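One structure, as structure tokens, below. Some questions next.
Right, subunit A next:
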Amino acid sequence: MTFANFTKTELKNLFRKPATDKYPNGPASLKESTRGHVSNNMDACVLCSVCQMRCPTGAITVDRKAQTWTIRPFSCIQCRRCVDNCPKKSLSMQKEYTEPDQIKKEQVFDLSDRQKEVLAEQARQAAERAKAALEAGKKKSSE
Partner candidate 1 sequence: MLDGLEIVELTGLLNNIKAVKTDGFSLMQICATKIDESYEILYTFGKGYDIRNLKTVVREGEHVPSITDMFEAAYLYENEIHDLFGIAVDGINHDYKGTLYRTAEETPFR
Partner candidate 2 sequence: MAAKRSVIPFGPQHPVLPEPIHIDLVTEDEKVVEAIPSIGFVHRGLEQLVTKKDFGEMVYVAERICGICSFGHGYGYVKTIEHIMGIEPTDRARYIRTMLFELSRMHSHILWLGLMADAFGFESLFMETWKIREKILDMLEAATGGRVIFSIMRIGGLRKDVPDDVMKGFLPELDKVVEGIKACEAAFLSDPAVLGRLKGVGYISKEDAIALGCEGPFLRASGVEHDNRMRGYAAYGDMDFKIITSDEGDSYGRCYVRIHEIYESASIVRQCIEKMPQEGIYVPIKGFPNGEHMTVIEQPRGGACYYVHASGKKFIERMRVRTPTFANIPALAKTLQGCDVADVPILVVTIDPCISCTER
Partner candidate 3 sequence: MSVLSFLILFPFFIAFVLFFLKKDSLVRSFIVFIGAAGELSLSVYFAIDSYLYHDIEMGTFYLSETHDLDMLIAALELCLMLVVFFLAVKYKKYPVMILSALGTIPALYMDLTGKSTTMASHIKVDHLTVIMVLVVGVVGSLICMYAVGYIRDYHRHHKEFRDRSGYFLSLLFAFLGAMMGLISSDNLTWMFFFWEVTSVCSFLLIGYSRTPEAVHNSFRALWMNLLGGCAFMAAIIFCIYVMEITNISQLLVYASLPTVTVFPVAMLAFAALTKSAQMPFSGWLLGAMVAPTPSSALLHSATMVKAGVYLLLRLSPMMCGTYAGTMVAVIGGFTFFAASLLAITVSDGKKVLAYSTVSNLGLITAAAGCGMEEAVWAGIMLLIFHSVTKSMMFMSVGAYENSTGSRDVEDMHGMIVRYPRLAFIMTIGIFGMSVVPMGMCVAKWAALRAFIDSGSVYLTLFLCFGSASTIFYWIKWLGKIFSVSRGSERHKDNVPAVEWIAMYPLAILAMVLCLVYPLISALAVIPYIQNAFSGSVSRLVTAAFESGSAGGEGIIAAISTEDFIIMGVMLICICLLPVAMKMVNSVQERQVLSYMSGFNSGNDRSFYDSHGEEKDQWLSNWYMNGLFGEKRLLPFCLVLSSAFVISMMTVCAIGGLFI
């Protein structure tokens, strides 16, 4: 039993630099692996909706008509499931977290023009293939 034995620790602390981070006057302490927010590389996304299906909180909406990929950061629990499951590896986890805000904003990513072309090209090809198949079918049936 030693009386008031915390004195030493306290006095040591008193004459040491405080352990406090500088934030917000300095940088936030983010690690390499920190899961912050999800971002989409719209050059690679094919709007396949796998991420939307996988997201446990339904934070992602893929709108193929408007060609947008939307995330609601105020619903995202940073589980990284979408990132892991994206077939095109277009999603990535950034280490910066979403800024607090007064309203629950959505973040809409428009497909990059290049990718739009790519997709449009793909769609055309797909349509052609479908058409071809259809015609082939017709032929068959007519035959």
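What we mean here is this: contacts are C-beta pairs under 8 Å (C-beta built on N, C-alpha and C of every residue); 3 or more make two chains touch, one makes a residue touch a chain; residues count from 1.
With respect to how the candidates were assembled, all candidates are chains of the complex that A comes from, given by their letters.
What you see is a predicted model, and the numbers here were worked out from it, not measured in a lab.
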item	value
In-complex contact partner of subunit A, selected from candidates 1, 2 or 3	2
Candidate 2 contact footprint on subunit A (complex, rising order)	1-6, 8-10, 13, 19, 29, 31-35, 54, 56, 77-81, 84, 93
